[in-house]
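Omission of a single protein chain aside, the complex is shown with its protein chains in their original locations.
After this line comes subunit A, so read on.
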Amino acid sequence: MSNMILKKEQLIPGQTSKLVIDAPHIAAKAEPGSFIILRVCEHGERIPLTIADTDREKGTITIVYLVLGKSTALLEELNEGDSILDLCGPLGRPTHISSGGTVICVGGGTGIAAMHHIAKGHHNAGNHVVAIIGARNKELLLFENELKAFAPEVLVSTDDGSYGHKGLVTDLLRRRLEQDNNVIEVVAVGPVPMMEAVAATTRPFGVKTTVSLNSIMVDGIGMCGACRVTVGNETRFACVDGPEFDGHQVDFAELRQRLNAFRPLERESYDHHCRCKCHESK
């Protein structure tokens, strides 16, 4: 059945989960870099999530999400066999895949899953993929094995040093750029501060740097401009012009500010949800 959750896996219990969803019409057209908009239930809001993987033969897509507020909490309540009410996609411009060299793909947090799909696209196009992934500690690291399946090099950093390099992904990136002249592109997907730091790291090297932006979206088809970002002094819509842009051109400060626009209401919605759940359980 369309939109049915075929497989659910808690990657980090209580925090991050992976869903494999039956969506043949999306799987048939999705490319690395594509995203979907979903609505969990009636009364629900539309939220964007990157497609972490697809299987065209089985007609499935994979999404990975961090439980952060009400909508992702509602998503987390669904189990295998349940269906997602509305699932729309694939959306956005697919990743532009350049060829003939080394591509360093940097991922942080849940962004590693999205980065993984882009890295796979680069690998399939014949590029040498170096994956650099980071998390606060070993337990919060995602998709290391999935990346190892095709990336010849997977470099890991943790903030606390519990696994791999102790420090930030940008330390590993800088070291790598100093050693290697064949890097044709750096891709970064993760929290805004991480993508901003990656762009700052690559700038002195003059390496093309692509970031996948996670702005607030409503329709996801270019109708409203909620997701607008400033890139090279021009206003662009992340949903139709992106979500990937030149990291050296993005106004990250503005993006950070815009992501905070609904914070108090997001908290109110989550609290309201928790209160209602509390009533139910009584």
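Here is the rule we use: a residue touches a chain if its C-beta (ideal position, glycine included) is under 8 Å from a C-beta of that chain, and two chains touch if they have at least 3 such contacts; residues count from 1.
Note that in this section contacts and distances are computed from a predicted model.
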Per UniProt record, name of the chain withheld from view ["Phenylacetate-CoA oxygenase subunit PaaC", "Nitrogenase molybdenum-iron protein beta chain", "Cation:proton antiporter" or "Glutamate synthase (NADPH), homotetrameric"]: "Glutamate synthase (NADPH), homotetrameric"
Touch criterion as defined above, residue of A:L66, A:C88, A:A125 or A:V192 at the omitted chain: A:C88
Options A:I5, A:I26, A:L155 or A:M194, residue touching the unrepresented chain: A:I26
Absent chain, residues of subunit A that touch it: 25-26, 29, 39, 43-46, 70-71, 85-91, 218-219, 221-226, 228-230, 235, 240, 254, 257-258, 260-262, 265-266, 268-269, 272-273
